[in-house]
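A protein chain is absent from this complex, but the other protein chains hold their places.
Take a look at subunit A:
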Amino acid sequence: MTARIVMKLKVKAARLATPSVLHLTLVHPTRPALPAWEPGAHVDLRLPDGKIRQYSLCGDPQDLSAYEIAVKREDAGRGASLWAHQALVEGATAHVSAPRNNFPIREATRHVFVLGGIGVTPGLSMVRKLRAEGAHVAVHFCARSAAEAPLLAELSAACGDRLATWFSSEGRRFDPAAVGPYAAGSVLYVCGPGRLLQAVRDAAGALGWPDESVHAEAFQATLDENFKPEPFEAKLASTGATLHVPADRSLLDVLREHGVTMPSSCELGVCGSCVCGYTEGVVIHRDAAISTADRQDRIAPCVSRARVSVTLDL
């Protein structure tokens, strides 16, 4: 868990990888080398309104002269991807954080991937590295059609004969049982929409894969598409107590669990009932209740989180 520098990168190339996926090559205006990253890592893209979206790096980690990300246009999303598709043309500036990796390659003797649509992005760099190291890899890539499968050519090149494609428009809908029975030392990585994750988890369970051998990263338009919650520490100014907020729990939940009485209502960041003050820390505001001016010292603990740590005025 570390704070990350935000850089104003230049769009060196912008092309449509599929009709709905924008593939961007980003370079630093002055530094020859960008911060290093490991396959599976993502960067934060800062939007003009201060919101943050996260995108997996899909280029070559050995080449630090540029970052590559792919942005799927979500017409029903909240506008971030539409903004990116419209604004991030060649020569434009993108505010991008240094990378962080929440989805690293695991120690294993066999690596099985199920990648759905835009979920190909972390998988691509992971497969490239594993194949370069001579690891045993099997990759399932699911999309509606070859034309709608982002970075298919790159993935094919990385996988060679280890790639199975599943294009539903051609009558080959992905069968989660294709991951096969569990063998000791195997790991299963699943990246894609939530329903694919669930289907693969269910099938893998039935095929004997232990829970800890299955690693998933959701790519889905939700309340905040592309947002990947990360763990952080919350300090209470009154008692000095430090509470750990895991990635899968809200700050509000953790506060209540530790006996802090908090009012709340919608728990969606809309009503503002649970808003409280904070005195230190970098807060990731995800609510729609607090004005920009008040975000300097107010936080909505039902949906908002912090980078590394936050001190709450409680």
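As a convention for this text, a residue touches a chain if its C-beta (ideal position, glycine included) is under 8 Å from a C-beta of that chain, and two chains touch if they have at least 3 such contacts; residues count from 1.
The rule is short, and it goes like this: contacts and distances are computed from a predicted model.
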Record-based protein name (UniProt) of the chain missing from this complex, from "Urea ABC transporter substrate-binding protein", "Histidine phosphatase family protein", "Molybdenum cofactor biosynthesis protein" or "Hydantoinase B/oxoprolinase family protein": "Molybdenum cofactor biosynthesis protein"
Omitted-chain contact residue, chosen from A:Arg31, A:Arg173, A:His244 or A:His258: A:Arg31
Selected from A:Thr18, A:Gln54, A:Ser81 or A:Ser97 as touching the chain missing from the view: A:Ser97
Sites on subunit A contacted by the missing partner chain, in the whole complex: 2-8, 31, 35, 95, 97-98, 278-280, 282, 293, 296-297, 307-308
